[in-house]
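Before anything else, here's the structure in question.
One chain of protein is taken out of this complex; the other chains stay put.
Entry: subunit A
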Amino acid sequence: MRSVLDKLWVGCMNYTDLVGFGEGGWGRVLIAGAGVTSAIAVLGFLIGSILGSLVAWAKMSPIRLARGVADAYTTTLRGVPDLLVIYLLYFGGNSLLSTFAGFFGANGFVGMPTFATGVLAIGIISAAYQAEVLRGAFNTVAKGSIEAAHAVGMGRWLLFRRVVAPQVLHYALPGLGNTWQLALKETALISVVGLVELLRQAQMASGSTRRPFEFFITAGLLYLTITVVSSLLFRFAEYRSACRMGG
């Protein structure tokens, strides 16, 4: 019993040295990785919001072609593994860029910047999910409020800004929170094309120390921290939104 406790204690001490901020500790690097992960997730989510609103708008458009394209977009991206989309963007982007560079006289390989690929991939995938959420939220907007806005003579843009957008955002917040969590977890997949975010950083650390278990668990704790903090923020936003809607 005694020896097991000792072993455990030594193990804990080793662990704090391993992931700490002191000499030979990987703490700072891992935190930086978590920063990169958060940055990709936030930027990707924002791109996803913009693209997702456009797709949602197209889905409700009276033009048949627009609806068809938007439906095909969401069906494809929600039905195909995210990893494939990342491969397409990264390797497809590489060959496109190389061809383009060839036109301008550069020869040889031009690679996609991995950070941009990551942000773009998260944005494109997240847009498909956000479009569905936004469309669902739009359908719950009280039609009477839109009629009333028309009646008082609001123009299209004003109507959207003052009446539609606030209501859609209010109804969409819980769903958007879910898509945010998805986006955050998807960032881990970008590690396969070599972007050094949290998971890749943990992989590199475990490669050089041969202690994968500790590093992956630590990375997991950091992911959980980001999840908890962001879900608290979303809950706060929902609360504020409910106050403003008089709910």
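Note that in this section contacts are C-beta pairs under 8 Å (C-beta built on N, C-alpha and C of every residue); 3 or more make two chains touch, one makes a residue touch a chain; residues count from 1.
Quick note on the criterion: contacts and distances are computed from a predicted model.
**Student:** Under which of the names "LemA family protein", "Amino acid ABC transporter membrane protein 2, PAAT family", "Nitrous oxidase accessory protein" or "Putative spermidine/putrescine transport system permease protein" is the non-displayed chain listed in UniProt?
**Tutor:** The UniProt record for the chain left out of view names it "Amino acid ABC transporter membrane protein 2, PAAT family".
**Student:** Touching the absent chain in the whole complex: find that residue among A:V164, A:A188, A:M204 or A:A237.
**Tutor:** With A:V164, A:A188, A:M204 or A:A237 as choices, the missing chain is touched by A:A188.
**Student:** Decide which residue listed in A:A148, A:A165 or A:V228 touches the omitted chain of the complex.
**Tutor:** A:V228
**Student:** In the full complex, which of A:I50, A:V80, A:A142 or A:L158 touches the chain missing from this view?
**Tutor:** A:V80
**Student:** Consider the whole complex, including the chain that is not shown, and state which of A:N14, A:S61, A:S95 or A:T140 touches that chain.
**Tutor:** Of the listed residues, the one touching the omitted chain is A:S95.
**Student:** Touching the missing chain, which residues of subunit A?
**Tutor:** These residues of subunit A touch the chain that is not shown: 75-76, 78-85, 87-88, 90-92, 94-95, 181, 185-189, 191-192, 199, 202-203, 206, 210-213, 216-217, 219-220, 223-224, 227-228.
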